[in-house]
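Note that this is a trimmed complex: some chains were dropped, and none of the rest were shifted.
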Amino acid sequence: MEQSNTTPREARRRAWPMEKHRVEDWIGKIYTSICVVFLIAVIISIVYFVTSKGVATFAVNGVSLKEFFLGTNWNPQADTPSFGALPFITGSFMVTLLAALIASPLSISAALFMTEIVPSFGKRILQPAIELLSGIPSVVYGFIGLSVIVPFLREHVGGQGIGIGAGALVLSIMILPTITSVAADALASLPRGLREASYALGATRWQTIYRVVLPTVMPALLTGIVLGMARAFGEALAVQMVIGNSPHIPTSLLESASTLTSVITLGMGNTAMGSIQNNALWSMALVLMLMTFVFVLIIRLLERRNRL
Amino acid sequence: ACGSNTGTTGSGSTTGTTGEASTGTELSGSVLAVGSTALQPLVDQVAQKFMADSKYANISVQVQGGGSGTGLTQVSEGQANIGNSDVFAEEKLDADKAKELVDHQVAVVAIATVANEAAGVTNLTKQQLIDIFTGKVKNWKDVGGKDQAIVIVNRPSSSGTRATYEKFALGQKVEDLAGSIQEDSSGTVKKLVTETPGAIGYLALSYLDDSLKAIQYDGVDANVENVESGKYPVWAYEHMYTKGEPDAATKALLDYMLTDEVQNSDVKDLGYISISGMQVKRDVDGKITK
Amino acid sequence: MSTVKVNHKARKRAKVTDKVATVLIVTFAMAIVAILLGLLGFILFRGLGHISWSFLTTVPQTMRAGGGIGPQLFNSLFLLFLTMLITVPLGLGAGIYMSEYAKPGKLTNFIRLVVEVLSSFPSIVIGLFGLLLIVNTFNLGFSLLSGALALTIFNLPLMVRITEQAFAGVPKEQKEAGLALGLSKWKIITSIMLPVAIPSLITGTILASGRVFGEAAALLFTAGMSTPPLDFSNWNPLSPRSPINPLRPAETLAVYIWKVNSEGIAPDATQIAAGASAVLVIMVLIFNLLARFLGRTLYRYMTALRRMS
Amino acid sequence: MALPFSTEDLSIYYGEYQAVKNISMSFPAQSVTALIGPSGCGKSTFLRSLNRMNDEIAGSRTTGHIWMDGVDLTASSTDVIKLRQRIGMVWQRPNPFFKSIYENIAFGPRYYGTKNRKQLDEIVESSLRKAALWDEVKDRLKESALSLSGGQQQRLCIARALSVTPQILLLDEPASALDPVSTGKVEELISELKDELRIVIVTHNMQQAARVSNYTAYFYLGKLMEHGETDTIFTNPTQQSTQDYIMGRFG
């Protein structure tokens, strides 16, 4: 349709931009919407799938909720099997809390170091270092846990080396980067004027940090910690290698114990799909998923407080 | 043997259709074997040899781990051609599902009790083992060893190795005791028993070396001759299940597994015991026949 | 005017506290550096000795010593490539939607929630989901493609977040300038914002690659734990022996480390695990350096004074 | 080309807050209208609404009408993209694209369908000439726009706005971040351009308003307090508040 310079062509030239941008915006909207729909479809199918399998233990196999959540005896292979998952739930919470307890002061210090104390060095050395830490695969962490942390604990602290303590140590290193980066972001985004105002009053650096900076970013710090905890809660391979996997609530940090993830990793491949033993593992995956939701909701609440 | 063609529709597994004519030379197709991690190295190695054989050049074999439970589920649901398992299908699956599966026993694996040096024992009786694994005895000195606390290193309760050990060494199921360690893999069990003072565990013979010695069971050494002759009872078959009769390509692989060439070299090299050398047989219920 | 009385004792105490706190913070921060150096040192010290050209290129051995990690290394890289091939367009699209199209409201909030939940999901659960849905229901078998799809689920939220942040980082004025010129939104996104966002997109993507590269739990049940004998002269993607056949199973480096650690019976299993771990960490290190370098170069290229048209 | 351009009863809200209150005013052709008033009085908001840029701000809402050539621009059926091609805009801080000088100017015309290289070259040259920037950059068209000084960048942005031949140009404090020399150049440019198109300029600098504009509108707390010929407003304002502001008593 190569026409010479006549009115129709002029008209088309006038009309074309409109057409073109409409088409473009269409393409953009459709393409991005498809991506988002895919994202939502994935999560919905995972949720549906885990829920339907996880609920089967109770609906199909008739295990009582009370036994599952409050029972302390886990023995699915026995002739009269029992499905008390409390030891795993306790174990998961214990390693998670401990890991957060160890990692938080370290991470927040690192973030303060990067933003308040030596920003140049922090940005150039510490931040890349921490990012690198987050890139180390969990199998490698497990390997290190088993070859360094476990023997160390066994020889210098006592017990079998294996246990909640070793698991928490491994996890705490794994969640360092998460907490640090959230905390550093929060600190960096504080209005500059706040610190200046405090310094201008003659407050020392620590007074500024402790009384002005930290209280202001507290919700964001908690967000980072909860985010780290969510990661610790869901980590499987590394924990499973060092925690010992005994299905009992341990009496000491140096005694073999289990987490939800470790028992899933241990049992999933060795049980047949659809069997009660297998379904019980899916119920634990369901608990894991619900906990993920809880963590995210807590983060949401914290963020809302942060915005005020 | 390939006429029935039951089951085996599914992932990555077109059946050996051209083999229907079964001249044996024109075989093609792909075989997926999934399951036991204990059996995986053997099947893997044999499969590679199998595929390198010009006769079977058009057959491609995939071997996956995932555990005995996964293997049995996958084969029973038609997702895999072969389900590798350390245990009889009846022990994992519902009876009616297990009935559909055909058992192919390809090797025997023997399991030995192992203990850390600090234990100071070389022989344990069945009763002593029961006492240890049920937590009645907590110190090695009570079973003739040194004054050293016992640390149990178990396999997880769903493990085939553990099921075999409980059935034939202890004669009963035991619970996971508080403070006992459960490890998913033989490698980790070996590492922990070697390193942890007073630890006791059990391993397939193939994992034993100078760093870790087997303990006698009721005075019997855990070794190949004793297993073959039936003197040492802690052993089990390695199974390769098919759903119904195998298709041509799968059958070719299963037959290949049982050739002397495989049984006398790969099976032995990898620390299993050849099925052909066994002087005793055992059924699902553990009944022994000569 | 009454002046505030300066309590000199309190001031002195404040100063001492300040010093102590500073020392503590610095110590903790240095502890992290020490941990990192310790980790790296340990992994490299144990593993470097075992790394050689033949280790990197030959096939593994089950029984004998001297096995390599050639196929695993290739699988890891190829799987990463496949994953990124799927993740990047999807993540980019969803991220752009979130940052440019989504109106704040219930739906957007819900999507953010979804992204967050998905990104803190235990990867083992995603692996199992992959086994049932991708491997079995979609009939893709234990294959590179299954693995890539599982990793996509695992990586997508991260990619969405990276995209969102990269676009949020583009100065608002750029967008306004485009709007005022009468450009369509999509044109502004692709021609004005994307070039500015690309450096941080690249950096973020490469860092995410590091995570994908080291993932094992999600792959045990999807990409599988074995590799068929590969024929590196066969590049027909449909042939079962071809290294680039997306429907073949593939054991990655991380999965192999896990397997060797747990079940390895070769006499040099420990050294192989150590060597492979070192390779894995070195790869992650390379990714990091590459991300930094590319990010910086691209940033210079996009904004630098010497930029050519 | 003297199509009428005016607002009628225009109000703009941010959520509940009404930033611009029922403003009716018209912008005569071939003239510069200056909007003045203290910080936060709604000048920028009003200006941005004229080419519907305010639509992009989440939570903003407009009532009333903007008439151009007899068409109501606030109608939802208006093709805003086409509209914005006809009404150009320049901000306080120069915002060149992160591209070469040439690309900054050629981008718009190319998008509107001019693919011919020679034509593009012509547009680039004439736009830059109009913005009094040609001589300074003609040898470095391939360099990044960011390599220019602030004042040059601002003139580049004006050239970019001119490249798609708008009929109206909106300027939001275009000189307030510039040095004296650049300020002078931009003011000169405005005076020249007004022969070709209508200009609306927001400024904080009373002297600047007095120098460049023909009409001045004084905004206070979202309301249009006074509007008229610049000379009248500056010498003889009717409102006390206008006088206070002009005299620098606040703001």
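Note that the chains take the letters A, B, C and D in the order they are written out, and that residue 1 is the start of every chain.
One rule holds for everything that comes next: a contact is a pair of C-beta atoms (placed from the backbone, for glycine too) under 8 Å apart; a residue touches a chain by one contact, two chains touch by 3 or more.
On a predicted model such as this, the values are computed, not experimentally measured, just so you know.
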| item | value |
| --- | --- |
| Composition by chain label (entire complex, not just displayed copies) | A x1, B x1, C x1, D x2 |
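By our rule, only the chains that are shown with their structure count from here on.
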| item | value |
| --- | --- |
| Most extensive contact between chains (C-beta pair count) | A-C |
| Chain B and chain D, separation of their C-alpha mean positions in angstrom | 81 |
| Distance between chain centroids, defined by C-alpha means - chain B, chain C (Å) | 37 |
| Distance from chain D to chain A - Cα centre to Cα centre, in angstrom | 49 |
| Residue list for chain A, restricted to those that touch at least two other chains | 17, 20-21, 146, 241, 265, 268-269, 273 |
| Multi-chain contact sites of chain C, meaning residues that touch two or more partners | 182-184, 187, 220-221, 261 |
| In the complex with chain A, residue positions of chain B that touch it | 37, 65-70, 72-73, 76-77, 92-94, 151, 156-160, 163, 173, 175-184, 188, 191-192, 195-196 |
| List of chain C residues in touch with chain D within their complex | 103-104, 171, 173-184, 187, 191-192, 195-196, 302-309 |
| Chain C - residues contacting chain B, complex | 62-63, 135-136, 139-143, 220-221, 224-226, 228-229, 240-241, 247-249, 259-265, 267, 269 |
